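Take this structure, written in structure tokens, and hold onto it; I'll ask about it next.
One protein chain is absent from this view; the other protein chains keep their places.
Note that the chains are named A, B and C in the order they appear, and that numbering of residues resets to 1 at the start of each chain.
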């Protein structure tokens, strides 16, 4: 293309034509999956610094991978904490509930009961274990793939489903796209359709907590792709400058719709390294390892709660399902890539750990699955009785006009009257 | 303020009230200046890696400070290159021209010949030496404090002044605020009033150069304060992802109007570290050391030109003058802080080096100053003959309507007619 | 002549423009390998190579900012914002930069840039996949704003936009991508192939900016519409038996004021239709122009039929959408007034 170069763009010493680099995933549809370019540590390999250590001594944590569960399901290394069996079992249940919930809602979307749905298959450990490390009163600023936070906090499943169905019991009165839940009471900030905006809002919430001398901390959530957004930077700057009590979570599930993580990552080896550039302790953690997630979360929670400031965490995982009900990943990645994911499945791994330590059996597991499926079915039946997007009772069109402002201004009242609602 | 805490914000294990950290400069008006918190290397101390070294082996360069000139004016260490005398003398002249130009324009602003002016006093080495390391055809995307780039490229001073005066010879036809120059021919992109936008535009220009197989590279410029802006991030992401042939320059002059650099910097030790978070080689350089600036610039230029990708450079300097003609720094920093700046004055340091190596004398310097002042005076007289903002010939009001689009649309033609121009 | 959907004709416009001019480059989120979430750039990467059509990080400001830099270098970028609802992070680069660089540099640098984005509702997309932000562009001097209503115009206008030397905002009514939509959401979808304006010439042709099209001549009332609402307005005229003159504006800036005023002087009545929220929508500008230039011809107040001044709701989409019924009743008011 050298005929395109203007004469005046040529300098003296310019022999080499410049080249634009375009990232490309290792494998595309039809290829055999291959994750060999990703660097993972072994379970137990990464050190565990004190929460009070100076951030600049911790930059190595941004390139390793904190893992606790080894291939035999044993908990090993410095991040292996003594977590009681009940906690682990409730974590297992929460993950399974999340997965069954997703399965059911996806099915309902396919059956036309709603317009849209998004699963978090394969990523359940991250939100479920993280939520268990938080306290009530703390606030999450989630993306659309942290339904596990709500489920782990005991939020009524039938209300989640009612939101997905946009039915007459939808707490958001039909206004929001399915999965865009909101619950102040359960520490779950209203989800935005615009990527990354929540990340800096989380920092602001944490700043407010500090301004008010409260002890509640905040957690921001973002996907690997969305770290490219500007508000990722805003959040890092604000958190770093004001030492805000916030945990900034990057869920790196390798994909952003059809775009491989390398487009957001660029030349850096890991997303966690972004935090080092802001002087923040930054952990890179196996997001499919419930025990690692729990331990790293608890570590960051302690840091924030004790006025030692923000922590950035990159959770390494894989988006096993489609991006959303509108997406078909088989057109941009190998069909069986999820199965080849080297960090396995989080539910399976926790189950094997529990069996390995003698706290669980295949039979227990089967029974739990039945119980979980039963719980989902009952919630679903209840939610459907309140209507779905296509059938049954619905939020009122009057609701279109309400809640735009605290009090309805005249011009909206007029529009409502003209509309006849 | 604990009565402010809502009951429901309290968790279980929350003894410690959280605290918001607000950065504060070491000294305020009335205090004795103190820069002891800044970490500087000695001249010659920082190593010089090969341009082709792997970025991840270079992160130490982001925390050191590349310096060449020692306290005796000698050029020492691995970054001391063999620069011929003429280059250094023309660098000296360019810096002095820049300083005298600033002095004169500031005076003219005070005398009402224009509305506004911005000096770069103390920062001259950065743009002057950098420009000398570039080739014609390369493109800068500057901020308002890189007049040294234009001056060093031989752009006519009377045209710069005409822009400042918004007079009848103003190449920008009176449309732009003073100092917002533009010259494609001289490799100087149109300056924007909105901070940081140019940083990612520079990356785009470099990407285009690579797409077209050209060999011209781009340089983006940004202030320490403006690194907090979102487009700083956009630039880093784009440059890192596409390995764009661009040099990303942060001019850290310690202040952003009244705001100390720590508000943008946060917990990180240096601005250069931001680059490490993107896997980019990142240099931290004494910006008041002409030889260091030249050497580091040449290194980064070679990297970009040879398809090895972007380099981030933090130039450490001090904004010796007010932010702009509208600002009075004595209300937010010690009056004599500039004098206490540990890295000295760039003109003075290059002069002492030239004297130390026997290539210059006080007398030569005095003569050069006279010649520079004379050049400025002649240019000024010429520019003023074309009018100033308050007196003499001016751009036409017709110009308001032209150049909004390539061709004037009907609605604008109508407005111009109605306006009577 | 082949018939095409709007997606196909947009894809074709890209290919024609890229074939004709090596400086045309295309990029955006998911537009490279995958070909865009609406598939409007499918096949381009394969055909023109990875440096002519490529994926981008999710950073709208960065995408537009980089495109501005490319344009300053002499390329002609045509970029996609995945949904218009996601253009806000890029708004500074669009308003403060793309729109003003020619002016502020006195022509030293220019920005021949096309920014495509899907707009409008009707797909149960909720508040962040349904917006129509055209008025946020028409207020900005230095931008052109274009919105086609059919495959023929989409291709011709997109080629014109890419070849234009100024930044053009190219709005694509997503509800029209796969077929014309007259607002009756509960009736079967009609394919584009049944619509005459799906006949799209092969190769290069242009539809000029600033030229409206009269889609239905009439004498009772002038209806100003664009994008999806052209089809809905036509349905309203048909079903309410109103002899409306329906004008498809096609480009909002520059605007074809002559066609508008000539029509209003003939009909003596006027209504404006858009999906965007009413207050300060582009309909307000149209009203103001019509009342100024045809004041003494107007027999009744100009009506605006628009989105309500609320966010775009999900479940209540069809109560919110200005459908044929709402338009029909408004037109009746204009006729009675």
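Assume contacts are C-beta pairs under 8 Å (C-beta built on N, C-alpha and C of every residue); 3 or more make two chains touch, one makes a residue touch a chain.
Since we're looking at a predicted model, the values are computed, not measured.
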item	value
Contacts of the hidden chain among displayed chains	A, B, C
Sole residue of C:103, C:192 or C:321 that reaches the chain not shown, by the stated touch rule	C:103
Which of A:123, A:158 or A:231 contacts the chain that the document leaves out	A:231
From B:237, B:256 or B:379, residue that would touch the chain that is not displayed	B:256
Contacting the left-out chain in the complete assembly, out of A:67, A:212 or A:319	A:212
Chain not shown, touching residues in chain B	1, 4, 6, 20, 22-23, 28, 115-116, 166-167, 170, 174-178, 180, 192-195, 225-226, 228-231, 256-259, 263-264, 266, 326, 331-332, 389, 394-397, 399-401, 404, 411-412, 415-416, 419, 421
Residue numbers in chain A that touch the chain omitted from display	139, 141, 171-173, 175-176, 180, 182-184, 189-190, 192-194, 197, 200-212, 218, 230-231, 233-235, 237-238, 241, 403-406, 409-411
Contact set of chain C toward the excluded chain (per top definition)	61, 85, 88-89, 91-92, 95-96, 99-100, 103-104, 127-128, 135-136, 138-142, 253, 276-277, 279-285, 287-288, 291-293, 295, 298, 300-304, 308-311, 337
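Convention: only the chains that are shown with their structure count from here on.
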item	value
Label of the chain whose CA centroid is most distant from the centroid of chain A	B
Approximate Å spacing (C-alpha centroids) for the pair chain A, chain B	40
Inter-chain centre distance, chain A versus chain C - centres from mean C-alpha coordinates, in Å	35
Multi-partner residues of chain A (each touching 2 or more other chains)	1, 4, 6, 20, 22-23, 228, 230-231, 263-264, 266
Two or more partner chains touched - positions in chain C	51, 57, 59, 61-62, 74, 89
